[in-house]
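Every protein chain except one is present and positioned as in the full complex.
All chains are identified by letter, namely A, B, C and D, in their written order; residue positions are counted from 1 within each chain.
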Amino acid sequence: MNWVIDIVLLALLMFTAVTIARLRGLFSAAIVAGIYSLLGACWMSVLDQPDVAFTEAAVGAGISTVLILVTLSLTTSEEKEPKHTPLLPLVVVLITGAALIYGTIDMPRLGDPQAPTNLHVAPRYIEESPHEIGVPNLVTAVLASYRGYDTLGETAVILTAGVGVMILLGGARRRRWRADDDKRDRA
Amino acid sequence: MSPSTAIYAAVALPLVGAALVVSLRRWPNLREAASLITGGALFGVVLSLLPHVQSGARPEAQVVEVMSGLWLAFKVEPLGMLFALVASGLWIVTTTYSIGYMRGQHEVDQTRFYAWFAIAISAAMGVAMAANLLTLFTFYELLTLSTYPLVTHHRTEKAMRAGRVYLGILLGTSIGFLLLAIIWTYYLAGTLDFRPGGILAGTADNWVIVVLLALFAFGTGKAALMPFHRWLPAAMVAPTPVSALLHAVAVVKAGVFSIMKIVVYIFGIELLHDTGLSIWLMYAAAFTIIAASLVALTKDNLKARLAYSTISQLSYIVLGAAMATSAGVLGGSMHIAMHAFGKITLFFCAGAIYVVAHKTDISDMRGIGRTMPITMTAFFIGALSIIGLPPMGGAWSKWFLALGALEAEKAIFVAVLMISSLLNVAYLMPIVARAFFVAPAEPAPGDDDFAGAPQGTVLGANGGSSIKEAPVFCLVALCATAAGCLALFFFADDLYQLLTPIVNP
Amino acid sequence: MRDQAVPRVVAKLLIPYILLYAFYVQWHGDYGPGGGFQAGVIFAAAIILYALIFDLRTAQQAIRPRVVGLLVPLGLLLYIGVGIATMLKGGVFLEYGVLEHDPVHGQHLGILLIELGVGTTVAGVMITIFYGFAEAVSDR
Amino acid sequence: MIDNHLPILQILLPLVAAPLCLLLRHRVVVTALAIAVTWVTFAVSVALMATVLQQGPISYELGGWPPPWGIEYRVDILSAFVLVLVSGIGAVVATWSPASISVELPRYERHYLFYCAYLLCLTGLLGITITGDMFNVFVFLEISALSSYVLISMGQDRRALTAAYSYLIMGTLGATFILIGIGLLYIMTGTLNMADLALRLQDVADTRTVIVAFAFLIVGVSLKMALFPLHLWLPNAYAYAPSAVTAFLAATATKVAVYLLLRFFFTVFGYDFSFDRMQLWIVLMPLALIGILTASLVAVFQNNIKRMLAYSSVAQIGYMVLGISFASVSGLTGGVVHLFNHGLMKCTLFLAMGCIVYRCGSVHIDEMRGLGRRMPWTMAAFVAGGLSLIGVPMTVGFISKWFLVKAALEQGLWPVAGVILFSSLLAVVYIWRVIEVAYFEEPLAVDGQGPVREAPLSMLIPMWVLVAAIFYFGVTTELTAGIAQQAAASLLGVVP
Partner (left out) sequence: MMETIGLYNYWVVIVLMMTGFYIVVARDNLIKKVIGLSIFQTSVFLLFISVGKVEGGTAPIIADGFEVYSNPLPGVLILTAIVVGVATTAVALGLVVRINEEYGTIEETEIHRQDVEA
C-alpha cells in the first residue's frame, strides 16, 4: 500500500505549493512553506532517506521558517497586490515545465532496480563500504569519506553564509552607524 | 652599424628622442636641441641603409613572433627606403620650422607636441620598414594614435571635434576594412609577408581579389580616397607643423605608401595588370583627383585649399598603383617624394604667413609677397612642383604617371592628369599672383595688424620696415624644402634607379 | 513570551535535553541517521529557543557572540586540519585511512573528526545568523 | 611531495586563509595574509601550468578514492590556463585593494570580513575550474556565488543591495538549473565524474532526458555568465559593487562560467553531441552577435563609467561565446584567448575606475573632467585598457579579435567578421567619450578641497603590472594564444 501514501503525500505537497503561490499574507505563506518542507521530509523518509528527511525537517521547517518569520517582523507581513498580469513569467515557467516533463519520458521508473543509478557507482558503496570504512550508515560513509570533499565544500558554504550575515547585519557596525547618524543630525 | 641594428635604431631613436624631450621639458632650448639632434641622428641612420638597398640587399630584422608564423619584423626595400628617407629628412626640417613657429605662436604644451611628434616619426619608420602586413598595420595604427594628440593640440571644442572625425575615419576604416582585408589575406595566402610578385596570385577568385582590393584601398583611410577624405581638412585646426607632418612627412604618405606596397608586394603588379581587376580603382582615384581639385578651388582658407590639394595629389599615387604598370608604379612612388617636398613647402609658407600676418584667408593675402618675398618665392616654387612643371621634381612623377596610363592603354587617365594640372594652376597660381601683383589693402603695412607679430624677423634696411619675414627658423626650413623641390628635378635619376627594382625584381 | 511562565519552564526543562540530543546525533551519525550538520542545527536550535523564550541579551551572555565567532572558523579549520594531517602522513587530502595503522580505524577516526568540524561550524554559523537577525530586531 | 599535492594546494591555500581571517581579525595582519596567500596561490597555479605542459593532464583523487567513486581533481591545459588567470587576477586585485576598501568601506571597520569573503570567492572560482566532478562544481559554484553576493552588497550606494539581491535570485536560479541538469545526467548514467559521464553518455545520448539535461545546464551556465539576454543582473552588480570587487569579479567570475560552458560542451557531452547533433551554434551564434551589438550600443549611452564597462563586459562575453559557437580550432582559440585577455583588460579598466573612486568618490562621467592631467597614470592605464578593448595592435585585444575574425572567415561567415569589427568601432565610441572628457575638459571646481591627486603607488603598481601584461601578451602570444590553441585542440580532440 506504499503507493497510497505516495499519492496522498504528493497531493498534499501540490496543495500546499499552490496555496503558497496564491497567498498574499506573507506570515501565513511562511508557515505554509514550513509545512511544505515537513511534507517533503515525510516523503523523503518514505523514499528511504531518513538522513535527508531529518535535515530537511530541521532546516526547511525549522531554521528557514524562523529566519523568514524574523525577517517579516523586521519588514512587513503583507504583500502588495500585483499591478500587472505576469504573462511572461507564466510562459517561461510553462516552457520550462514542459521541457522537464518531456525529459522524464525516457527516465527509468521510480524504484527500478535496473536504473543506471543503481547499477553504477552506488553498488560499490553498498558492497564495499562495510569493509573499506566500517560505518553502517552508508550516507555517512559516502558523505564523510567517499565524497568527503563535497562536505568540506558544504562547510565552506555555511561559513560563507555566516560571514555574509555578519557583513550584512553585523550588530556592532549597525549601532555605530546609528550613532554616527545621530551625531550628524545633532550637528 | 650593421643593417639590422640600423633598422632597430631607426624605430627606437625617435622614441629615445621623445623620452629626452619629456625629461628636458624644463629647458626649452635643450629640449629642441634634443629633437634636432635625434632628427639628425635618425636621418644618418636611415641614410646608412641606403647603400645596402641600392646594392640590391634587403636588410632584415625580426623582432618577435606575435602569433605562430606571424612576426613583428622589418625588411627594407626600395619603396620603404624612399619613404623612410623622406620622413626622416623632413622631420629635421619640420622640427627646425616648429621651433620658429611654436615659439612665434606662443603655443602651449610644446613638450607634448615634440614628444608625440617624435613618437609619430617612430611609427612612420615602422610603417616604412615593415616586412609584413601585420607589422605595417601595427605601426599604421600607432601612427594614427600618436598623431591624435597633435591634431587636437589646442584642446578646444573645435579641436576635439576635429579629433573625433580624424580618429573616427582613420580607426574606423582601418579596423573595419583594412584589418578584415589583412586577416582575409592571411587566411587565403597563409602568410602576410611582402614578397616581390605578390602573395595572392592563384589563391582566390577574381571577385575576392576585387573585394580585397576595395577593402585595402578604402581601409587605408590615410590615403584619403574619397569618400574617406574628411579627416584631412578637419585636421587643419592643428598647428601648422602638424599639418606638415600630416600632409607631407608621415601620415598621408604612410597611407599611399601602404597602398603602393600592398599592390606591389601583396597583389603583385602582374596579377592586377593581367586581370584588369583594378580598373575601378583607377576611376575612383581619377574621380578623387578631379573632385578634390574642384573643391580646392572653392576654398578661401589657404590651409583648407591645400588640404584638398593634398587629397587630389594623393590619388595620383593611388592611380599609379592601380594602373599596375611599371611606369605607373614608379611614377606613383616618385610622387610620394615629390609631393612631400612640394606640399611641405606650401604648408610652411602658409604657417609663416599666419605667424607674421595672422592671415588665413586667401582673399586677405593681397600684396603679401611684397612684405614676405622669400616666403612667397618659396611658395611659388612649391606650387610649380605640385602643378608638375619643370624644373621642379613634380614634373617627373607626372611624366611617369602619364606614361603608365599609356602603358595600361588607358589614355583617358592622361586626360585626367592634364585636367588636374590645369586645375592645380587654377587654385594655386592666383595665390601667388595676388601676393605679388595686387597691392595690399592697407596703405601702410607697418601698423596694427603687423605690429601684432612680435616674432617677425625684419630683413633688409633698404626697404625700411616694409619687409617682414617669418622667424628665421621657419625661413630656413621653407627655403630648404623649396630647394629640395628643385633638387629633386635634377636628381630624379637616382630616385629612378633606387625604385626600379620594385617593378623589375 | 518573556512574561509567560509556562513556556519558560518548559523551555528550561527542554533545552538540556535538546543539547544532549544534539550531542547524540553528533556522535551517533555513523550508526543511525544524523551527523555533524544535523547536530549543529539542533544545537543552534536550542540556543535559538533559549533566546526566543528568554531574551537575546541573556542568550548572548550565556553563549557569547565572540565565542560563537570563534566556533565558525575553528570547525572548518578542524576539517581542513584532518585533511592536512592525512597529507602529512603520506596520504592524499582527506585520505583518512592513513591516520591509523588499520585503515578502517583511520576512516572511523577521520569521519568522527570531520563530523565534529562540520557540527562546530554549522552550530556557530546558525547561531551567528540568528544573532544577526535578532540584533536587527532589537535595534529597532 | 609538494609537487604531488599541487592541485589540492591550489584550493586549500585560500580556503585555509579564509577562516584564519576570522580568527586573526587584525586589519593589517589579515590584509597581509590575504595578499601573501593570493600570491602563493598564483605561484601554485603557475607551477601547475608548467607541470601540465610538461606531463599532460594531472589527476588528483581526493580522499584516495578512485573516480568515479570519489571526487577527482583534473587539471588539463584549459583548466590550468583559467586557474592562472583567476589566481593572478586574485593576487593583483588583493594587492591593489587595501587603500581602495579603506575609502569605499569606511563603515566596515571589520575589513577582515571583506578579505574572508574575497578569499572564499577565490576558492570557489578556483574550485569550479579544477574539479572533475559535476556535483563538486555545484558546491564550489555556490561558495563563489554566495560570497560574491555579499561582496557586491558592500557597495556604498544602496543600489548595491538590490543589485546583489537580483544577482542572488538569478544566480540561484542558474545554479538550480545546473543542479537539475546534473541530476538528470545522474539519473541516466549513475555517475558524477565528468570523464566517466562522457563515456557513459554515449549510450544514452539519444534519450530525451539527456537532451533536456543539456538544455538546463546551458541555461544555468548562461545565467551565471550573463549571456545575452540573461545578462540583466550584471550591469547593476558591477556598477555598484566596491571597486575591488568589480575588478575581481569582472575578470574572473564570468570567465569561469565560460570555462564551465566549454567543459560541458566538449568534455562532458562532446563535440559530436553538442554541435553535430544539437546544432548548438544555431542558438549560440545569433545570441552572441545580438549581445555584442546591443550591449555595445547600450554602453555608449551610459554615464556611470563602471556601468558602461559592465555593458561592455556583456558584449565581450558575446565574443567568447561566438568563438565557442564556431566550434573550430581557431574559433575556440579565439574564445579561450579572449577569456584570458579580456580578464586582463577589464580588470585594468575597473582598477582604474577604482583609483578614480578613491580620489573623486564617483565615476560619473562628469567627475572625470580634466583627470588626464590630475591623475595621469591612472588615466593612462585606462587608455591602455581602452585601446585593448578596441583591439589596437600590440594589445591583447587585438590578438583576440584576430583569432575570432580569422575563425569567422574560415567558415565563410564574413558578415560575422564584419560584426566583430563593427563592434570594435562602438568600443572606440564609448572609450573615447571618457578620454575626451578626461583630457579635453577642465576639471570641475571642487569647493573647499585641493585639486584631485594621483592615486597612491600601492594602487598604481598592481594596476600597471596588468597594463604591462596587456602589452606583453599583445606582442608575444606564445603563452596565451599558444596555450589556448593547445587547449582548443584538446577540447576538439584533434592534434594541433
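Basically, a residue touches a chain if its C-beta (ideal position, glycine included) is under 8 Å from a C-beta of that chain, and two chains touch if they have at least 3 such contacts.
For clarity, every value in this text was computed on a predicted model and none was experimentally measured.
For the unseen chain, which displayed partners does it touch in the full complex?
Counted over the whole complex, the chain not pictured touches A, C, D.
From the list D:Y60, D:Y118, D:Y186 or D:F248, which touches the chain that is not on show?
In the full complex, the listed residue that touches the missing chain is D:Y186.
Under the stated touch rule, tell me which residues of subunit C contact the chain that is not displayed.
With respect to the unshown chain, the touching residues of subunit C are 31-33, 37, 122, 129, 132-133, 136.
Using the document's contact rule, name the residues of subunit D that touch the chain not shown here.
Listed in rising order, the touching residues are 135, 138-139, 142, 146, 149-150, 153, 158-159, 161-162, 164-165, 168-169, 172-173, 176, 179-180, 183, 186-187.
In the complete complex, which positions of subunit A touch the hidden chain?
3, 6-7, 10, 13-14, 17-18, 20-21, 26, 29-30, 33, 36-37, 40, 43-44, 47-52, 55-56, 59-60, 63-64, 67-68, 70-72, 74-76, 79-80, 82-83, 86, 89-90, 92-94, 96-97, 100-101, 104-105, 107-113, 115, 117-118, 121-122, 125-126, 129-130, 136-139, 141-143, 147, 150-151, 153-154, 157-158, 160-161, 164-165, 168-169
As a working rule, only the chains that are shown with their structure count from here on.
Give the chain pair, either C-D or A-C, that is connected by more C-beta contacts.
Higher contact count goes to A-C.
Centre to centre, by mean C-alpha position, how many angstrom separate subunit A and subunit C?
Subunit A and subunit C have C-alpha centres separated by 20 Å.
Per the centroid of Cα atoms for each chain, what is the distance between subunit A and subunit D, given in Å?
Those two chain centres are 29 Å apart.
Multi-chain contacts in subunit C: which residues touch at least two other chains?
In subunit C, the residues touching two or more other chains are 69, 72-73, 76, 80, 83, 93-94, 96.
Residues of subunit A that contact two or more other chains, please.
Answer for subunit A, listing residues that touch two or more other chains: 145, 148-149, 154, 156, 159, 161, 163, 166, 168, 170.
Taking touching chains as linked, do they make an open path (line), a single closed cycle (ring), a hub with spokes (star), an all-linked set (complete), or other?
other
Going by the touch definition at the top, which pairs of chains touch each other?
All chain pairs meeting the touch criterion are A-C, A-D, B-D, C-D.
Hey, which residues of subunit D end up touching subunit A in the complex?
Within the complex, subunit D contacts subunit A at residues 15, 18-19, 22, 62-63, 65, 68-71, 107-110, 113-114, 116-117, 120, 123, 127, 135-136, 139-140, 142-143, 146-147, 149-150, 153-154, 180, 184, 186-192, 200, 204, 207-213, 215-216.
What part of subunit D is in contact with subunit C in the complex they form?
4-5, 8, 12, 15-16, 18-23, 60-64
Within their complex, state which residues of subunit A touch subunit D.
99-100, 102-108, 115-122, 124-125, 145-150, 153-154, 156-157, 159-161, 163-164, 166-168, 170, 172-173, 176-177, 180
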